[in-house]
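The complex appears here minus one protein chain, its other protein chains still in place.
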Amino acid sequence: MKKLLYLVLAACVVTLCFSSNGWTQRKTTIKVGINAPMTGDIPKVGEGTKYAAEMWLEDVNKAGGIEVGGKKYPVEVVLEDNESKAESAVKANTKMITQDDVMIIVGPQSSKQAIPAGDVANNYETPMISPWSTNPATTADRPYVFRGCFLDPFQGPVLANFITEEFGFAKAAVLYDVASDYPKGLAEFFKAAWEEKHGAGSVVAYESFTTKDTDFSSQLTKIINSDAEFLFTPQYYNEVALIVNQAKDLGWKGPVVGSDSWGSAETVELCGEACFGQFFSTHYAAAGAKGATKEFIDRYNSKYGYVPDDVGALTWDALRLAQAAIEGSGELSGNVKKDRAAVRDALAKIENFEGITGTMTFTEEGDPNKCAVIVKISDKGEYEFYKSICP
Amino acid sequence: MDKLKKLFKPFSVVPLAGWFLGVFSAVLMEFYLGDLISYYLYLPKIPVLFGALFMLKTPLMIPSALAYDLVIYVVPVFLVARVTAPLTNQLAEQLERMPLWLATLLHLAAFYVILSMWAGINDYRVLIVKLTMISIILTLSLNVINGYQGEFSCSHPGFMALGAYASSTLTLLLFANDKMFGEPLLNPALGPWLFPLVLIIGGGVAALGSLIVAVPSFRTRGDYLAIISLAFLFIVKSAIENLEIVGGPRGMSSQPNYATLTVVFVWMALCIWIVHNFTTSVLGKALNAVRDNEPAANSMTVNTRKTKMTAFMFGAFWAGVAGGLFAHVLRYVNPGTFSLNKLAEILAMVYFGGLNSIYGSIVGAVSISVLSEALRPLELFKWIIIPLILILVMIFRPHGLISFTELNVKELMRPRNKERAGGVE
Partner (left out) sequence: MDIFLQNIINALQWGSFYAVVSIGYSMVYGVLMLFNFAHGDIFMVGTYIGFGIATLLLALFSAFMPGWMIFILVILITMFLASFVGVFVEMVGYRPLRGAPRASAAITGLMIGIIFETGNLIILGAQRFSFPPLIESVTYNIGGIYVTNVKVLIIVASLVMMFALHLFIKKTKWGMAMRAMSYDFQAVPLMGVSINVIAPMTFAIGAGLASVAGILYGQAYPVLDPYMGISLGWKAFVAAILGGRGSIMGAALAGYLLGFIEMFVPMIFPSTFRDLIAYSIILVILTFRPRGFFGMAHSTQLRL
């Protein structure tokens, strides 16, 4: 018994002595939370988010922190992995809000995590910007949740109009992932917009598959044998490569049109020549970019070795928005809850924010009014700016 | 090992109530002094999970976090527990004279108070505790099928999904004003009181769904249950994805906040109690007999088919209840949650903890849930370390950590000051 007591006491003393690392001065730091899918189904998205955050932090540190009310505060980025799972995203958000006292959260990217995580952020009155979630439910009725991209109900009609004007087609085929929230939503909006334009039944093939499928030949055979003039597929880059190539192998001659999820450098790399000449709508065009956008792309490219996809660019914009909101919040009181409310108000007030993916002003729901860009993949496999369509 | 035993010898006289008192004092200390101590130790905040998150993120904080654990948890727990042992033993004796149910209830109440105080420090803790308790229900329910019944069922996420969707639909339809179903049909004030009924209906739906698996697979013995249940999982997921009325792949959100810590705790306690009674009942013993030797059990007048079906539906019921709680804790469900990953997670908890054992299920669920939270800062490496730990446990304890032991509440709560036949000392 005695021995034990001594042991415990000794241990106490020793650990107390060594805990001197903390003997530095305590400062108010501004913490920014990042909720990203580092593992799970879409690790590439998590990687893009992380790299954008690293670059942003580098910039901020170079400037000596964020300046609020004439005082510079150091910034810390808290990165949490949501494993591409809804529950993990909720846990991560709760942890960052209650434990790390973050000022603002950027992420999660996919709607299936952003919807439940947005609920948490809103309940704790912590501002959150989801850079990539296009589902209306993420921000609906949630004053504290914002997003950095346009919504599916906007993108669907944009594409329908563009295709009608550009090609003069009347019969559409759609191939999408039924188990994934984003492609399904966009496919529905596109279908509605197209049928409104060309009458019911003008979407002659409306086929689906399930996440992680790699063989689409059965659906494509059906599409090819319908008299569709073009194929619309709002899929992620890895599936695009397979779909386009398989369609070619099965004798498809028409164009394939995509959505913003095509906007990754890997699309062309994985897809090869089959993708040349195709169109897609996106948030920003990497090739032919000018000014700040080009600067960001070049820096990212030289640092990480590839051209950033839309996730990286949108995360970058979301972080810059967060920074602008913090700077615009007047002063930091040190009370996180109060500061969060101030940051939220500042964020809602931001007007004509010049982001690298476009100019943004938030609507009341917290969605930005943004332009969509139509990009053509050139014969050399480069993304060429084709057209800009604004709401 | 011997030295360790010697070290813990003075504590063998502490009854469960004594440990409770020790932990209670530690929690009290954290409640009142936690902020102060963590301030002096230069920790940014009270560590949530015993400082694991700090330690892994910034190794420099290891001494501080350890010191915190020592001061707040280790010293008070052991000190108070040992010092008050004579007192708590008397208490335990008095409790022993009471009816067993009362004594158990008192212990549970004490445990609940401690848990809610500990969790109350931080909402992140509340969330972890809630999800961990739901994992316990899930693990127990799968243990009924994979452990007590000795089958290999893969459809648990499917049952969970059925329960989650059924109960979410009910609460949203009846008690909540939402976009999907519009105005509530009943007075929302009734919601929390009818919530248990909703959960039971959710469990019932899961149990009904389990018949789809049970009817074809129990005609014969063997591994076909594994693939039938797997097919069932795919079917459920695909069916929900196609049901636009429950949101399809978008899922359902903004369920009312009924699953509070108390509710989840009560359901977990209820589940442990009922599963324990089930497995020690005649039916449960018959189930074990069927597992060990089906023809022999059959010739001993056990209706094997009925036994298996009942147990399977019983397991599915609890999975459904867990699913309902899960949906109301997260306040969001989508079909993607109930995937093969979830299956791997539940299977890991069951086999890690140990088959055929309630202790084992609790240990398995708690350790995997807490471990996966505590190792969060390691990011990718978390998914190397957790599988490695599991492989090692499987190699050295192939039946899981604690298997084939029955829960004995009486033995657990008895006073420890006297020597007893079959006791520890």
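Note that the chains take the letters A and B in the order they are written out, and that residue 1 is the start of every chain.
Here is the rule we use: a contact is a pair of C-beta atoms (placed from the backbone, for glycine too) under 8 Å apart; a residue touches a chain by one contact, two chains touch by 3 or more.
In this text, all values refer to a predicted model and were calculated from it rather than measured experimentally.
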From A:Ala140, A:Ala192, A:Leu242 or A:Cys371, residue that would touch the chain that is not displayed = A:Leu242
Touch with the omitted chain, as defined above, among A:Leu270, A:Ala324, A:Ile350 or A:Ile389 = A:Leu270
Ask   = Of the residues listed, B:Lys130, B:Lys237 or B:Arg250, which one is in contact with the missing chain?
value = B:Lys237
Query = Which listed residue, B:Phe152, B:Phe181 or B:Trp273, touches the chain dropped from view?
reply = B:Phe152
Inquiry  = Take the complete complex as the reference. Which residues in subunit A touch the chain that isn't displayed?
reply    = 39, 41, 43-44, 46-47, 178, 207-210, 212-215, 217-219, 221-222, 225, 237-239, 241-242, 245, 248-251, 266, 269-270, 272, 306
Footprint left on subunit B by the chain that the document does not show = 146, 150-152, 212, 215-217, 219-224, 226-228, 230-232, 234-235, 237-239, 241-242, 291-295, 340, 344, 347-348, 351-352, 355, 380-381, 383-384, 387-388, 390-391, 394-395, 398-400
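Everything below uses one rule, namely that only the chains that are shown with their structure count from here on.
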Task = Could you give the separation in Å between the centres of subunit A and subunit B, each centre being the mean of its C-alpha atoms?
result = 35
Message = Help me check something: in the complex, which residues belonging to subunit B touch subunit A?
response = 7, 10, 41-43, 45, 48, 53, 60-61, 63-64, 66-67, 70-71, 74-75, 78, 82, 122-124, 127-128, 131, 179, 237-238, 241-242, 248-251, 253-254, 326, 330-337, 341, 373, 376, 379-380, 383
Ask   = In their complex, what parts of subunit A are in touch with subunit B?
value = 1, 4, 8, 11-12, 15-16, 18-19, 21-24, 26, 38-40, 79-81, 85-87, 90-92, 94-95, 97-99, 101, 111-112, 115-116, 119, 124, 135, 137, 140, 178-181, 184-185, 210-211
